[in-house]
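With one protein chain held back, the other chains of the complex are shown just where they sit.
Coming up: chain A.
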Amino acid sequence: MPDTAPARTVHLGVDLTDAGAHPAAWRTTGSQAQRLFDAKRLVELVATAQRGLLDLVTLDDAFTLRPGRTGTVRGRLDAALVASRLAPRSGGVGLVPTVTTTHTEPFHVSKAIATIDHVSAGRAGWQVGWSTTPAEAAAFGRKAAQDEPDAVAEADEAVEVVTRLWDSWEDDAEIRDVATGRFVDREKLHYVDHEGIRFAVKGPSITPRPPQGQPPVVVRADSPASFDLAARRADVVRVRAATRDEAVALRAQVRDAAADAGRDPDALRVLVDAYVVVGDTRASAQARLDLLEDLEGVSWDTDSLTHVGTARDLAVTVEEWTSAGAADGFLLRPSSLSTDLDAVVDGVVPLLQGAGLFRTAYPGTTLRDTLGLPHPANRYAAIA
């Protein structure tokens, strides 16, 4: 076996954005499109993901209305607040909102994700976002739109500040020492004193260290700049690959780049985006896709692995890709959340479990536990 072979268990996340990955998903029967902004719909979806013992759910975000026809889903809620709303009545499953770094304050981003981690008892992650659109720049009016390398460079600096702020409280900083009247040991609170190109942030955070220490950082690597960011900073790397060979090459590249950056490649989880249309038969899956394409009027143009078929076929693909070293797992993008998520949880998951490829219980309570990542040491405690 090559040393890049993944562990034999697979990680599965699911994207809960909009009504599903296909733009016409909201127009199908049962799509619950009227309830798109209703928290209870999302609570039900998370409960389904949790029933399937999935690693995590992701939520996309943006500040301005996407350009598009009246016919597509438009409008989004703040992903971080949605993740927090979903935390109290769920367990096991990780909650990973996109929070952008281009027009936001790293100080606010840091305490938002830390708080989701506190509220969920250690199940938060952060999908790092950045923005290159003139529309979003105009919504803030503080600077011009940035090109992708520049926006990613800013995201890189923001990740540095956010992760330092997470460490700015040591885990045992709160002492409640009645004898001396001291609530905290201030030697265990640290100024981050970041003086960077784009920000100067003093710290410490106002929020104590999150339960996971460092909530997992998720980066979508689909350009040279973001690939580099992912290799250096991500715990979970999302890649797009249409074929297994492409994915094998990409995963090896990510791992090599991480090693070059001085990291242990085994500390990264590379997930391939997988668009899925699942049916009882191949014909019924295809018929569902045909309907979506008819409604949309164009064929579905995806940019990564796309599965149209049965749960069994999908389980086979998952098995083949993971054993070939193409992925540590998949970030599933159901064509239609109201249909495909149940099909994955009730159809694909049991098959993978039967093959010994997927967990039968959550291994611990935190997202890092689920991803097999250790509790990280605190960078400031380490120097002390």
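Note that in this section a contact is a pair of C-beta atoms (placed from the backbone, for glycine too) under 8 Å apart; a residue touches a chain by one contact, two chains touch by 3 or more; residues count from 1.
Quick note on the criterion: contacts and distances are computed from a predicted model.
Colleague: Pick, from "Bacillithiol biosynthesis deacetylase BshB2", "4Fe-4S dicluster domain-containing protein", "NtaA/DmoA family FMN-dependent monooxygenase" or "(2Fe-2S)-binding protein", the protein name that UniProt gives for the chain of this complex that is not shown.
Modeller: "NtaA/DmoA family FMN-dependent monooxygenase"
Colleague: Going by the contact rule already stated, which one of A:G92, A:P208 or A:P265 would touch the omitted chain in the full complex?
Modeller: A:P208
Colleague: Among A:A62, A:A287 or A:A324, which residue is in contact with the omitted chain in the full complex?
Modeller: Looking across A:A62, A:A287 or A:A324, the contact with the absent chain belongs to A:A62.
Colleague: Which one touches the absent chain: A:L16, A:A49 or A:V82?
Modeller: Within the whole complex, the residue contacting the unshown chain is A:V82.
Colleague: What residue numbers in chain A mark contact with the hidden partner chain?
Modeller: 26-29, 31, 33-34, 36-39, 43, 62-65, 67-78, 80-89, 103-105, 107-108, 111-112, 114-116, 118-119, 121, 135-136, 138-142, 169, 174, 176, 178, 180-186, 189, 198-204, 206-208, 295
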